[in-house]
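Showing subunit A:
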Amino acid sequence: MTVFDSNIPDGPLADKWQNWLDAHTLVGPRNRAGKKVIVIGTGLAGSSCAASLGAQGFKVKSFCFQDSPRRAHSIAAQGGINAAKDYANEGDSAHRLFYDTIKGGDFRSREANVMRLAQLSENIIDQAVAQGVPFNREYSGALATRSFGGVLVQRTFYTRGQTGQQLLLGAYSALEHQVKSGNVEVFNRHEMQDVVLVDGEARGVIVRNLITGEIERHAADAVVLASGGYTNVYYLSTNAMGSNVTATWRAHKRGAYFANPCYTQIHPTCIPQSGEYQSKLTLMSESLRNDGRIWVPRKSGDDRPPAEIPEAERYYYLEERYPAFGNLAPRDIASRAAKVVCDDGLGVGGTGRGVFLDFRDAIIDQGKETIERKYGNLFEMYSRITGDDPYETPMMIYPAPHYAMGGLWVDYELQTTIPGLFAIGEANFSDHGANRLGASALMQCLADGYFISPHTVTNHLAKNSEPVSTSDSAFDEVESDVRGHIQEMMDVGGSTSAQAFHREMGHVMLDKCGMSRTAEGLDEALAEVRAIKEEFWRDLRVDPGDEEFNQSLEYANRVSDFFELGELMIQDARRREESCGGHFREEHQTDDGEALRDDDHFAKVTAWEYGGDDPVPHDEALNFEDIKLATRSYK
Partner candidate 1 sequence: MNFTLEIWRQFDGSDESDEGRFETFKVEGIDPEASFLEMLDQLNERLSNEKKRNIAFDSDCREGICGACSLVIDGTPHGPQQVTSCQTYMRDFVDGQTIKVEPYRANTFPVIRDLAVDRGALDRVIQAGGYISTTTGPQPEPNSMPVSPEVQEQAMDAAICIGCGACVAACPNGAAMLFTGAKVTHLNVLPQGQPERESRVIGMVEQMDAEGFGGCTNYGECSRVCPQEITIDVIGMLNREYRKAKVKKKPKPARAMTTQ
Partner candidate 2 sequence: MLEYWRSTVGKKQIVALTGAILVGYLILHMLGNLNSAFGPGADEARVDWYASWLRDFGEPLLPHAFVLWLVRVVLLGALIVHITGIAQLVKRYREARPANFPAKRIGRSIESIAMLGTGALLLAFIVFHVLQFTTFTIQITPVHEHTVYANLYWAFQKWYFLAIYLAALILVGMHLRHGVWSIFQTLGLDSPSRNSMLRHGATALVVVLVVGFASVPILFFTDVLDPPLTHAALIALPGAFS
């Protein structure tokens, strides 16, 4: 297994990245225009990577399936972005951010990667401000910060409740600047179908032009996947309708290992599901937990209006169980606690799957104006969606699938097991371990995109490689596979839409491979997902015409990959006989219901090699030199 090396540089933990930078190979300015890079996806990671490479003078082709790069789902991130700037004078540091991230990830991430992330966090804020991102300010004009789930310092920078939007628009504007400069070409409404390998290296992609249906070939010297996460495998999630796993999954099928697919994050503060045909769940920023108190009635079936339930009959379960962190407990813990109380029959709302998030006390303590200033737009959004007024009655929330910590396995250089194929942002597995802390995703995407991949991709480009033409036979083969797959879907000729199958699979995944999992349930889930997949290939209906704008075909194409990914997730969850972060196996818990890790056997990354029904697991041991493994406690 020579490809399976995490390539972590030598030296003390804090110096590793600088050491790597000092030693990596460069491409001279005159030679850059001759080097081509393909970037898939235009979210925070993809836009920032394409813009940064373009600014250096490389020729970049940037692809997104949306109608504009600005619509990538990074735009929906609300809360904020972490950076260890210590503006609040709390003694914060890169090392603390590093430690919090490792601990938050339940000691299942690589020290070296996370340290680099923490060190780069400060540069991200500087970069974003220089682009005109209007971060909230204090009266002095200095940047404002607030605290966010799972940490004890105020290191989260924010632009109202729309931090992801503003950071993405910053990266998007940098991208469009490079388009204007002629270094980047954007292909919107183009979806990657497959990656093309020449002599074992990634040298191009096959994409489908979603407007004309044309299958196009694009050659390059390196391919960067920034195609996001896969939580849409659950059907109902906070992801966008189009969020999909196709780019990473097809790369996986060509040889890129897929790491820790079972690590998915279920976000605690989402609006509960209301109806059968609901297409997505909406997240309410976690920042609400700073002032809102989470509770359920102590008595099952208590249907009095919440305001009439006396204090003594309210079960503030997070505050009681985790006195130190209380309502700010990390996401995985808060989510599971909500599930537990609802499983115990204490849930509220029409479906019994909801808990109260109550601002009554905060309004009394701080005044309605303060609360309105802090959360006004979130309250407005909540009442738009549910028709309830959170100033008067508590919000109802329930966890929803939100983020995938798993993804393509990458080494320290963010390179997959396919040379020349990089994965950045949520598409890779690298930094969040088994659970991601709030306000860390934006940080990781931008660190990967602005400050890491531009250098590691350069390092790869510096190797002399023969130019590849799109008429190479490797392109013929992959294109014919892509066409074959599309034709297969067109040929089924059934009468059920892909969305219906997707919904059915999502139910199984959420139920049996969601917030808590059992060996038995996972075995059932695998059989059920396979049965639904079989039915999919028997009764799928897509609109006729593959060489035209055909959204039903796009959807079916994505769902076909979700089935296969779902199977792998289940197998990964089955194999990991421990509970850690977002992965909770009921067999492995302490007496009081907390996750029980097994560091002796599972302090490792599982990277799966594609093998159809029988994927092959490979383990990468996680070596902790700086940090002592400890039971994660937020009590």
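The candidate set was assembled so that all candidates are chains of the complex that A comes from, given by their letters.
Quick note on the criterion: a residue touches a chain if its C-beta (ideal position, glycine included) is under 8 Å from a C-beta of that chain, and two chains touch if they have at least 3 such contacts; residues count from 1.
Keep in mind the model is a prediction, meaning the values are calculated, not measured.
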Interface partner of subunit A in the complex, by touch - 1 or 2: 1
Of all residues in subunit A, those that touch candidate 1 in their complex: 48, 51-52, 55, 66-73, 75-76, 87, 123, 125-127, 129-132, 134-143, 159-160, 162, 165-166, 169, 172-174, 176-177, 179-180, 186, 188, 211, 238, 240-242, 274-280, 282-283, 381, 384-385, 387, 450-451, 454, 495-497, 499-500, 541, 543-545, 548-549, 551-552
